[in-house]
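Only a single protein chain was left out; the remaining protein chains are all shown in position.
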Amino acid sequence: MNIGKIHARSIVVMSILFMALAFSPLVSSFPTGISGVKDSGCNCHGATTSDIVVPTIIGLPSIYNYSESYEVTVAFTGGPSTIGNINLGGFHLWASEGELSTLDATVQQFNPSEVGHTEVGNDQTTWTLMWTAPASDKNIEFILHTNSVNGNAGGGAGSSGDEWNRISVKVSAPIEVLEQANPYVVLSTLIVISAILLAITVTYIFYRTNPDSFNWETFEPWIVEWLTSTDHKKVGTLYFLAGMFFLGIGGIMALMIRIQLSVPGNDFLTQDQYNQFFTLHGTTMIFLAAMPLINGFANWMVPLQIGAPDLALPRINAMSFWLQPVGALLIFTGVFSGTGADTGWTGYAPYIVSETAHVGTTMWVAGQLMLVASSTLTGVNFLTTIAVMRAPGMGWMQMPLFTWSILVANLMLFLSIPAFGVGLVQVYLDRVIGTAFYDASAGGDPLLWSHLFWYFGHPEVYVVIVPAFGVISEVIATSARRSVFGYRSMVYAMAGIGVVSFIVYGHHMFTSGMSPTLRFVTMLTTMLVAVPTGIKIFNWLKTMHRGSLVYRTHTLWALGFLITFTLGGISGMFFPSMAMDLHFHESYFVVAHFHYVLVGGTVFGFFSAIYYWFPKMTGKMLDERLGVLHFLTAFISYNGVFWPMHRLGVWGMARRHHTYFISTEEAMGSLPIEAAGWNMFISVSAFLFFFSNFILIANMIKSVIRGQKAPADPWGGWSFEWMTSSPPPTPSFGHFHDGVWSDLPTLKDANEDHIANEPSAVVKWFQSLMVLDDENEEASH
Amino acid sequence: MFHHSFWYTSKEGEEFENQDGIEVGVFPKHNDDMRLEVAWTVLPFILIIYLTYISWAPLDAVWTSADGGNHGYECGLSESSNNQIDLDTGIITSECYHILEITGKQWVWSFNCNPNEDSWTGDTVPDRGFELGTNLCDVGTIAIEGYGMQPLLSLKAGETYLAVMQSEDVTHSPWVQILGVKEDVLPSHQTTLWLPMHDVSESMILCTEYCGDAHSLMSAGLSVHN
Partner (left out) sequence: MSGSYHDDENEHPSAWGPHDWSHGAPHNSWAPIIMSIGIGIFLYTLASAYSWGEMVDSSGISLAFIGLIISFFGLTVWWRQDASFDGTYEPRATGTPFQNIQIRKVAMWVFLMSEMMVFTALFSTYMRYRLGLTPCVEIYESGSWIVNSQTIDSGEAVNCFLPASELIASSWFHIAPGAINTFALIISSFTIVQALRWAKKPVGSVDEEVRRKRVYRYLGSTWILAIIFLTLKMVEWFIGFYIPEIAFLGIQEHDIASLVNEGYTIHADHYHPHHGWDDGHLAELAAANPGEFTAYFANIASLEGNYEPTNAVMMADIRVSTSTFFVTTGTHGAHVLIGIIGLTYMTWKAWMGRYTPKNAVSIEYFGLYWHFVDLVWVLVFPFFYLY
């Protein structure tokens, strides 16, 4: 066996081992509750349980009567406890429902669900107490720990040599109650199932590429090729797969959140679980779904559109990708065992550096740091590629609009994300080595985090929407068979959005005590961002004017985008008006707004991109009928999910609350009765929306295997990607011989007044600043 | 959009004009109209200036100065705010205001009608030397279904209050739903919030800055009476 094979196999084995190492804390025992002592037991008295101690509980019914009180006796036998010693034993009893109370001084109540022995009571082996059953149907679990005391070591209070044990007893309700589903079990099962389905799909696709040689010898080079490739097309596909996978995971979390919110006062998720779920939903969707999907298309299409053979830095591109799944593993640490990050995706200080935030928060921060590194490298790569590798004839103002959108997005991204990175490092160090950046008792300022985060956070949301703008420009222009109306304005509008996005981040901090002057300035600039965005929307509409629209699924999605993104943008306009923001901040109105622009904007834009570029990427056409079905079901159910949220926000439903209560005649609550009905409607629509997207997945899988072969230019586009075959060869353009690339395409121009690559005045000035290297010159920079 | 989607659909068998010279590998002809573009840049811009202009007055009102702004100065003994509402703009003005203190802490709100030297506002809020009557400001408890026993703040209609707020641990934010206002409370410095109570009402205060485990249940009742 040659060295290459040994290397490859050992790498595979090692990676499996490392994944196992990384995963192992994730698959530890499912939680039995939040209290550590209940799980870990009387550790001070001994590390593990001991079978010679036998605890008992007497007096509990097997089925209780409502609100009835029972006298319960807890006792134990066995262990080192001996009559005549000063201390004999102790106990601790939990009841998951109902109320425990004391009868005498040997027992104390810590809270209604927890009792234990007192100092006086530690020289007995039996104790008597009261338990009152709840007034409704619940499944009750009693957990008893008893400790048999050694009674040694100078006075009998020593805890060494003690032995303890635990039992649990279940009591049923008069009317049988179904076991409460454990949300972690549900989530972990669904994630594991999704991962297995992904693996099966990948294996199946491999099988179909060559049914006759379905064996390890053929599989190994195939999988190694995917794990090590630096080709922009393969990396793009990897991003795309990762993005779609996490889109599904984020969707599962959203569904669990919606189950919890479907009725008021629900207890499917406890507060603590809910907090982790919404944190991970937000983080997954933005960083692990939206950004990889964008990067997937950017990786695929930007080199093709500019006529370049690959990106400027291929290995760094692969590095950007691989940082993401590993980062994802870190971010998800703890979520299966109840200690995942619970800070919200915005991770505000000082909560994020408080000890009440879960252990998984540190891992969340570490995973985010890897994603920051990944995004920075991506930004550098794309900026460089677009600046230096454009084909002859393609000046800045001849680039396709998708490429422009990626350029603006990446420029915003890599200039803003380092601030977030610094904030994350500060939080990581605070939590790990104990620095005091955000420790209020030391003088640390929580607003510093807000500034660093939102300086990144606001450009970030434009980073995810601007590429969608690019896609829509391409799709509408191609569908209407016209060139985009006002190409120059579109470019300037995107650039304007990019610049202004850095100065409006204060609008996320309106309620945090800013000075009124600054509030006014931020208000004005935030409203101004609507102007370039509006220009783009008008331009798209005008593109359709006097066009010859051909309706395909991508056209439908682009038109759907125009509706939902515009609605989202308009709802966004309510926030800069400061006084309105005071009501809407942190309410469901915000949730409605950002889901309209993120899902209705970014995700719909990328659904459109999928239908548009799938033939190019895979060489197969997608089924149009399934596409239209997907559009109709998804679009309608999506609006059913998010439109009513505006109303809920106005009524006063707060976000990040695990439940809500409605006002009735007897009870004060924060929402009117209709809110409950609307929440149920939203939850049902959410399920419909989630499942409607499986139509897309099915369509994609079916088309890859059995779709119609795609021509080079199925839609009639003009940019370079339509020149290549479907799928494009590797390298995408040209040939490499003797250190140079040849046969790269040249862009022609239908406008006679354009001269390719003639530098403008600004460019000439810039060039005069640079000293160009020359073979014969001394070193110069 | 709806008009264009229907009107400009390509028809079966129709000759396609290719007015912009669309061809693979060729940058198509420019499609622009400068007057239209200037129009739809300038008109939204004017609209935005207008929206900012109409937002200015409420902005000023919500953050009016505590030193002779819309609500005058702090009330003396037996003085009343007598607040008035301008029905056109919705802006409330008062003759004077009463100071009270709101403290956020995981996971309970606490109110103090009479901040003095011993409370944490001692340095910034001078002791006014007398106590507000329980008619003007009172703190009690109320059982709210689902939320449990929560603090209840009882205020008087027609009176304006200035809440001086701080947090003992992490950030919180009291959302006074009946007025539709909120302001974050931070551990590192104080923030303020005007509470011009004009009408009789029973409403809730919810926490709207995520603060950990029991964030959803951190609430209070607000009762405004005559």
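For reference, chains read A and B in written order, and residue numbers begin at 1 within each chain.
Heads up, the rule we're going with is that contacts are C-beta pairs under 8 Å (C-beta built on N, C-alpha and C of every residue); 3 or more make two chains touch, one makes a residue touch a chain.
Since we're looking at a predicted model, the values are computed, not measured.
Peer 1: When the whole complex is taken into account, which chains on show are touched by the absent chain?
Peer 2: The chain that is not shown touches these displayed chains: A.
Peer 1: Please pick, from A:M130, A:V263, A:V326 or A:A712, the residue that touches the omitted chain in the full complex.
Peer 2: Missing-chain contact among the listed residues: A:V326.
Peer 1: Quick one: say which of A:V120, A:V185 or A:V432 touches the chain that got left out.
Peer 2: With A:V120, A:V185 or A:V432 as choices, the missing chain is touched by A:V432.
Peer 1: Who touches the missing chain here, A:L129, A:I191, A:L269 or A:A419?
Peer 2: A:A419
Peer 1: Specify the residue from the set A:Y66, A:F110, A:Y207 or A:F736 that touches the hidden chain.
Peer 2: Only one listed residue reaches the unshown chain, and that is A:F736.
Peer 1: Which one touches the absent chain: A:D445, A:E460 or A:D581?
Peer 2: For the chain that is not drawn, the touching residue is A:D445.
Peer 1: Given the full complex, what residues of chain A touch the hidden partner chain?
Peer 2: 2-4, 7, 11, 15, 18, 21-22, 221, 224-225, 227-231, 310, 312-315, 318-319, 321-323, 325-327, 329-330, 333, 355, 359, 362-363, 366-367, 369-370, 373, 376, 379-381, 383-384, 387-392, 394-396, 414-419, 421-423, 425-426, 428-429, 431-437, 439, 441-445, 448, 452, 730-731, 736, 738-739, 741, 757, 759, 763, 766-767, 770, 772-773, 775-776, 778-779, 781
Just so we're on the same page, only the chains that are shown with their structure count from here on.
Peer 1: Between chain A and chain B, tell me the centre distance in angstrom, where each centre is the average of that chain's C-alpha atoms.
Peer 2: 29
Peer 1: In the complex, go through chain A and note every residue touching chain B.
Peer 2: 264-265, 271-272, 274-275, 342-344, 348-351, 354, 356-357, 393-394, 398, 440, 443-447, 480-489, 511-513, 516, 519-520, 523-524, 527-528, 530-531, 534-535, 538-539, 541-551, 559, 562-563, 573, 576-580, 582-583, 585-587, 652, 654-659, 661, 664, 666-670, 712-713, 716-720, 722-723, 745, 747-751, 754
Peer 1: What residues of chain B sit close enough to touch chain A in their complex?
Peer 2: So the residues of chain B in touch with chain A come to 1, 4-5, 8-10, 14, 16-33, 36-37, 40-41, 44-45, 48, 51-52, 55-56, 58-63, 106, 142, 144-147, 169-171, 173, 175, 177, 180-184, 186-189, 191, 202-204, 206-217, 219, 221.
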